[in-house]
Structure formats: structure tokens, C-alpha cells
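Before we start, here is the structure in question, set down as C-alpha cells.
With one protein chain withheld, the remaining protein chains of the complex are depicted in position.
Per-chain numbering from 1; labels A, B and C assigned in written order.
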Amino acid sequence: MKPKVAIFDLTDCEGCEVQIVNSKFIDRILGGVEFVNFRLGQRVNRWDDFDVAFVEGAVITSEELELVKKIREHSKLVIALGSCACFGGIASINNFLDINEGKKYVYGENADKIEFLYIKPLPEIIKVDFMIRGCPIATEDFERVVSDLFAGRIPKEHTRPVCMDCKSKGNPCQLLKGVACAGPVAYGGCGAPCPTAGMPCDGCRGPLEDPQTTAELELLKKIASKDDIVRLFRKFAPMAPIFKDIGGGKL
Amino acid sequence: MENIYKPFKSKILKVTEQTCDTKVFRIEVKDFEYSPGQFVELSIPGIGEAPISITSSPHEKGYIDLCVRRVGTVTNALHRMNAGDYVWIRGPYGVGFPFETIKGKDIVYVAGGIGMAPLRSSLNYVLHHKKDFGKITVLYGARTPADLLYKEEFDKWAKECNFLVTVDSDKLPDGKPSGWKGNIGVVTTLFAKLNYSIKDAIGIVCGPPVMYKFVIQEFRKAGMPDSSIYLSLERHMKCGVGKCQHCQINNRYVCLDGPVFNYADAKQLPESI
Amino acid sequence: MIYDEYVTQIEGHGRIWFDIKDGKVDVRLEIHEGSRLFESFLRGRRADEVPQMSSRICGVCPVPHNLAAIQALENAMGIEASEQVKMLRRLMIASQMVHSHALHLYVLAAADYLGVNGISDVYAKYPEAVKRCVRIRTVGNKGVEVIGGRAVHPANSVPGGFAKLPTRIEMEKLAKDFKGIMNDCIETFNLFASLKYPEFERATEYLAIDDGKHFPSYAGRLVTNKGLNVEAKEYRNYIKEIFKPYSNTKFCILNGHGFHVGAIARINLFKNRLNPVAKDLLKSSPVKFPSDNPFHNNLAQAIEMVHYTEEAIQIAEELAVKLKDEERPKQTKASTGVGVVEAPRGTLIHEYTVDKDGIVRGANLIIPTGMNTTNIEEDLYAILTANIKKPREELKKLAELLFRAYDPCLSCSTH
Partner (left out) sequence: MGKRIKKENLKRLFDDISKEYKVIAPVKRGEDYVLEEVKDFSEVALDYPTTILPAKKFILPYKEPIFALDGGEFKELIPDEKIAFFALHMCDANAIGRLDLVFWNDPYYQARREKMLIVGISCKPIETCFCKSTGANVLTNACDLFLKADGENYIGFSMTEKGRKFLSQLYFGPETVDVREVKIDYDEKMHLDIYTIGRRILEDYNNPVWEQTAKRCLACTNCTLVCPLCYCFDVIDETFIVPNEGQRVRCWDSCLLLSFARVAGGHNFRKDLKARYRNIYTHKFKTFVDEFGVPSCVGCGRCITFCPADIDMRETLSKLGGA
């Protein structure tokens, strides 16, 4: 029996689903599972019980709130896909701003007709069994979790900071160049595409276990303004633990 | 060059359930020499590798027994396997109990939980060569009666040595009473029940990390010198051959210098217990 | 629950509501995708982080969002990017087009035409087609990754250029990779040229950008087949956004009516600028362009895949010999700037106001699917009216097929 899989997307950019399609093993995935509910990929979608449901995106509307609860009821395992699901994602920057002013800025006099809930990370709404972090997820991370599940391994948490990915690529350190980088406190495993591309890590995968936040902030304060530090942590995983505080201005 | 990381394929001959999370796997081996206290690295292809103590005694030939508690990736996968399946083994590794030094002496074993696994190997070896040793005492503690390992050997052990058992709680894991009639309390409470001196005995301890400190206190109270106490230590371990650094305790390696350490030595080593 | 009524195999959440009463069709394109309010929260951000953030508008076409933002910011800050940087940007767009079109054609659109349920069935029945798609997309992704540092959401393009430039060796390899998929792209064209598209026509206005030289890609004036030809920064005078209570996406109109952007618009307007192989294929095509049949957008995408592959090869080969390190220019002024690029789904406009500290103070984004919404509704009305006698189920299918042919991206359009 092929495992019954569902993929749902809430409000987001669907980049994580694209990263799934980008897998070099996509044929093995297509051949190895039965997609029971996958709106992006097929016409007929059912609400059978799912062995695994991947949920991508942030809960912004009340319809989505209702949907995720229904998904939980139907799934043995729920996996949060990407930083929108795991940590509210980029849209949860709005949580830190005046939402009514924001709606008015975009929709003018029709602002009240737009629904926008305070964005909570998925694990704060329903029980989530695993998180595949990242904005977007790293294709390899998805492959790893799926491989783990297929092989009967328990998907492991990464316990390494992004710096480790970064140094494995032999990159020069952004912090040493005076650029504020979240790498030392950020959850690794992404392969550090950002520092490798000459940019700092924005911590899109949320915090590492036991991050040395105090030391990191001490250091950042020497090279960046308070506003810049807030912006760094209020970006792709604004509602992640610790980042939420820093992004909220607690420095 | 011989590949020190390459395991060999071995058949599981028998699986016996010990407790709800512990099973004993009897694994076929040929020409496999080891001494009690040593361990093997057990692999399941595609799952991973884990160090596991040998729980059988060298006088049993043609197989080794591994007593494994289900805690993570490898151990869970192993628990799904049956007789006839294959696992991969390399080893034996480490140094076991120093029987040459212990010979002729009384021995006090103190085992906590899964710590019984390596101690059983030594115990059965000693009982097999009983005339070479003095009085044998075993103090064994587990969380609940349902967690006790090797219950089927209790009668034998009770006959051949002074075998005392205790449980932390007489409730079963589901909270129901078990009908346990024996001792209740942590393993150190058993020391009070010994009505003979263990001052000149050799102490051998294996259990969860928290246990060591308290057991050593009891030994010291009984007047046993530190150099008579042996500990079998657990560490995160990847290679088993002194390279990966995970099991390093300051200037010792659990995989090369242990897992059995003399306490007089270990106490010089910060972080050892 | 409404969730199950959303049109499948399109990016984002929308449904087509229609009703037929007294021989008259009433149709609404309801887009329920949540509003993320990008325009609002981009205010207060540093200009150099905005391109990365705005690429998060869409995971399918992050490159155009990234580059439209950069172009707008550069215009606002008085930064002139070098020729080399512009070439790299066109190469990124070409790569993006190739893999996005392959995604739409094979993963989203193919199932309908092949008469199966979805991508898994396409794979089960036509594994070769899926493998072809994977080959094409792998190279398309590679192109974005080599230049932008990551396939989805490029990591290193910033106002002024790139935080890190690719190497000549990488360019050489990329050119080779793109050559390697040329055949697959032509095969894709052959496949989509052999399909039978529903018969339907409705004349409308097609819009794309024109830099006076290239087939639409990076930057240019806004031009249409009805004679509009204006500077991009004047877009507000011509394109209006209107709010409809049933949709989170604002509907665009051009001079008061719907208009069409995307592959079909680009081909209709600029087929003479196609690269040689694409041009030849177009000549052999059973469907003639300009076409007023929106379903032909799929074929137009297939032609574009060939064109952009050729373009990628040209640019990569040129840069393989002349790529060099250069300084990134800095901000020289504070003002409002507009950026336009062609996204797979059509013309994309970003506008930002930047202050002297390089902080963004205002933003306005007009997304291809948003531009198409009015036209889609008008087309839906026309096609439903023309087929009014058919059973409801069939109408529903036809309407969805039409909607899908636009390759809509609703998370983009709502942003």
C-alpha cells in the first residue's frame, strides 16, 4: 500500500511546493505515494484519512483556521512545510504593525472587507508532528524527511547553526565584514545559500536549539543599528520563539 | 587496508521480549572472542549504527545476546525485526571487566535499568567460573516491576548468589498496582539490607547517569576503596574506534579505554559521571 | 467548506462562481487567497532587503518580483546598473520563464488535455513527458541558482547588481546545460502544437513591455496592439485597479476595459523578435499568431520556452568570455521609481518610494494575474454565453480550463 499523502497550501507563495517539484527524486515521490488531496497537482481530491499531510502557508483567514483543524482530524502525521507554516512567515510581519492602517494603505476605503487574522504559527493552532523549516524549504530537507519516513527512521532535528553550513562551503564570514548575520543563532541544514551568495543569513529557519542569543545580540549591536537588528529578525520567521522577542524590539 | 568501519552481516537467531520497551536479540557469530563488558557497533543499513553491550557470556558459543531498549532511530528499527532478519555488527570494542585483578575477590554488582545488560554478561561469566571468585552480591533496581529485565533468571541467580531486587514504584507504567511483594525504593536502599561487610569486595556499577554518584557514596560508606569500584559508562558514540571524539571524556575514550573504568581513575576525570 | 470548490491545478485559491438565469450568464471570478499586505509591510524596510522580501510574493515566479523590485528601487535611488548586470538579469528571467512554463504546461495544464486526473497520473501514463519536464526545469532552476544563489527566491541580487557574481566557468556550463534541453523544449512545442484547443475567440487588447530591441524581458515601455506606447512610470494614468467585494485581488482595467498580458500577448505583439528556432517553429505551427483564442496561451508558452532557451544560451555564451568583476553603484538620490519586467504570466510592475537613508516609504505592486482578472471575467462571460446550452458540469469544466490557460497566479495577484 502506498502511503496516502495530502498537500495543502494556505496563504503563502507556494515556493515550498515548488521546491518539492524541484526534487531530483520527484519521479520516485510521484511513483511512491498516493496523493489523496493535492489541489495544485490534481482535479479530484478526497478527504480520506491521510498518512501524512503537508501544510504549507500561514493561517490568515477564518476559513483557513477551520481547514487546518479539519486536516488534523484526518491525518496521522501533520508536517508543517516551510517557515510560513512553522513560524508565520513573512506575512506575520503584519503582527508587529498596525493592521488596520496596513489594510487601509492597500485597500483604501474597502479595508474593512479584507480579513486578516493575527498570524499564529501552525504548531500553536494544531498539533504538528514535524516541521520542515525554511523560506523556502530546502529540497534536500524535504527529501530527507520523506526518506526518513519511508525508511522507518525518526526524522531528526538539525542541531547545527547555519554557520556550520556556511563554513562547510568555505564562505568568508559576513559578521567579520561588519554585516549583521543571524547565522550563529539560526537553525541550520539549509546549506547556507544566503551567505554563500554573499548575503547575510536572515534566519528564515527560526532559532537553533540553545542559541547564544545574548552573545549574538552583543555582537550585532556593535555592527548594526537597533532598527536593523529588529528588521533582521522580523523577516521570514518573525513569530519563531526568540526571534519574536527580538523582532518585537526586546534587545 | 582493512576497513575498520565495515560491519559484517549476522543473522538474528531469536528475539525475546523482556519488557514493554526492551528485547533481547540473539545474534549468530562465528569465531567471535570477547570479554564481558565489551560492546559491539550494531548497524541496520539505511537506518544507522548504535553501540550495544554484549549481554551474553563468553562461555556461550556461536552467538551473542544484545539486550536493547527502544529509545531512538536504530533501536526502534531493531525492535521491528524478527528472527531470520539480518543485522550488521562490528567489534567487539572497548575493554571489559578486569577479571585478572578481580579474581578471588568478593563482588558487588549494582545495576540500574538497562545497566543490567552489560552486567549480566559479567555476572553469568563469574557464576560460570564461580570457584575463581568470592561471594557474589547483586543489587538490581528498576523503575517498576514491569521494567525488570531477565526475570526468568532471577531464580537461578537467587540460588547462586545474594540477589536483591528493588523497584522505584510498585505501580505499573499505566499507574495500576502490580501486586509486587518485594522491595520498593531506589537501588541504593538495598545496601542497608546487606548484613555482611563489602569492604574488601569489588564494586561493579552500571545504570543511568544519575545513579553513579549515589551508589559510590554507599560503597564509600561501606569502606570500599575507590580503586575497588568499577563503572561501566555510557556516552554518545559514533565510530567505536577512538576517532569521532563523541565519547571522549577529557583524556580518555569510552570506546577505547572503557566502557569499564576504575573509579579511582574516573574520579580524576571531570565530567566522567 | 469552500476549500474544496477552489479551482485545482492553479497557483492560489480562487473559484469561478456562475449562474444562468433567463438565458443570461452571471459570472464572478472570486479570489479568496489571503492578503499578505506586502505593500504595507515593505514600508520601513531597507532597500537592499526589499528585493528578497518581494520575491516571496510568489514561489513560482520569484525572479520577476525580485527584479521588478530592484529595477524600481534603482530608479528611485538613482542607480544605473551596468550592461553586464542587465544581461545577467535577462538570463535570470529567461531561466525563470523556462522552468515556470514547464511547470505550468506539464504539472498543471497537461492533465486536462491528456484526459487524466493529475500529475501522478500523467507520470504513470506518460513517464517520458514528466522526465522531460524535470530535465527542462532542472536547467531552468540551475540558471536562476547560478546567478541568484538559489532556485526559489534568489538570494543575492540587490539594487546595483549582485552580492556575488557567477564565474565564467559557471556561465560556460550553463550555456551547455541550456543547449542540452533545446530538444526537450522543441518536443514540448510539438506536444502542445498537437493538442486540440477549444474553439473560442474574443478580441481584446494585449499588453507587454518593449525595450526597443529584445523580445519582452527586462524593462521597457508599456505597449499594446491598440496603439498604447508609454513610459512605464506613467502606468497609473492608464492602468486602474478596482476593488470587487468578492475578491481579495484587485481587478485591473486599461482605459476602462479588460486586457491580456502573458505569453500570448508577448507573442501576439513581438513574434518578429523571437529567436531563430522559435521563429521557425512558429511558422510551422498549426495555430497562427496573433491569436485571439486565450487557450492558445499554452502554445505560446511552449514557443517561449524555446525562445528563452535560445536567449539563455546566447547570454551565457557571451558572458562565459567576458564576465568580469565590477563595483556596485551606490544610491545617489531619494525618489519614487517604477520597475517593469515580464513575468511568465505577463507584465509585472513594482513601484517604490525610497528616502535618503535607503528606507522604503511607499510601495505599489501590479501583478500580471491582477491585470488579467477583468479579461478573464470577460472571457468567462463570453465562453459561457456561447455554450449556454451545455450541461452545468461541462460548463464548469470549460470555465476552469479557460481560467487555467491563463496560468493564473492568485497568491501573486493578491499579495
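Throughout what follows, contacts are C-beta pairs under 8 Å (C-beta built on N, C-alpha and C of every residue); 3 or more make two chains touch, one makes a residue touch a chain.
Note that the structure is a prediction, hence the values are computed from the model and not measured.
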item: Among shown chains, those touching the left-out chain; value: A, B
item: Touching residue (missing chain; options A:Gly102, A:Gly134, A:Pro184 or A:Gly206); value: A:Pro184
item: Sites on chain B contacted by the missing partner chain, in the whole complex; value: 1-7, 9, 43, 45-49, 69, 71-72, 86, 88, 208-210, 234-236, 238-239, 243-246, 248-251, 268, 270-271
item: Footprint left on chain A by the chain that the document does not show; value: 25, 28-29, 32, 143-144, 146-147, 150-153, 159-161, 163-164, 167-168, 170-173, 175-176, 181, 183-185, 209-212, 214-216, 218-219
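Operating definition for what follows: only the chains that are shown with their structure count from here on.
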item: Pairwise touch network: line, ring, star, complete, or other; value: line
item: Chain whose Cα centroid lies at the greatest distance from that of chain B; value: C
item: Innermost chain, where centres are averages of C-alpha coordinates; value: A
item: Where chain B and chain C are represented by their mean Cα positions, the distance between them in whole Å; value: 65
item: Distance between the centres, which are taken as Cα means, of chain C and chain A, whole angstrom; value: 25
item: Interface hub residues of chain C, defined as touching at least two other chains; value: none
item: Shared-contact residues (touching 2 or more other chains) in chain B; value: none
item: Residue ranges of chain B touching chain A (in the complex, touch as defined); value: 46-48, 72-73, 76-77, 80
item: Complex interface listing, chain A residues touching chain C; value: 9-19, 21-22, 24, 26-27, 30-31, 34-35, 38-45, 58, 60-61, 63-64, 66-67, 70, 89-91, 93-94, 97, 99, 101-103, 105-108, 110, 113-116, 135-136, 193-194, 196-199, 202, 228, 231, 235-236
item: Footprint of chain B on chain A - complex, ascending; value: 151-154, 156
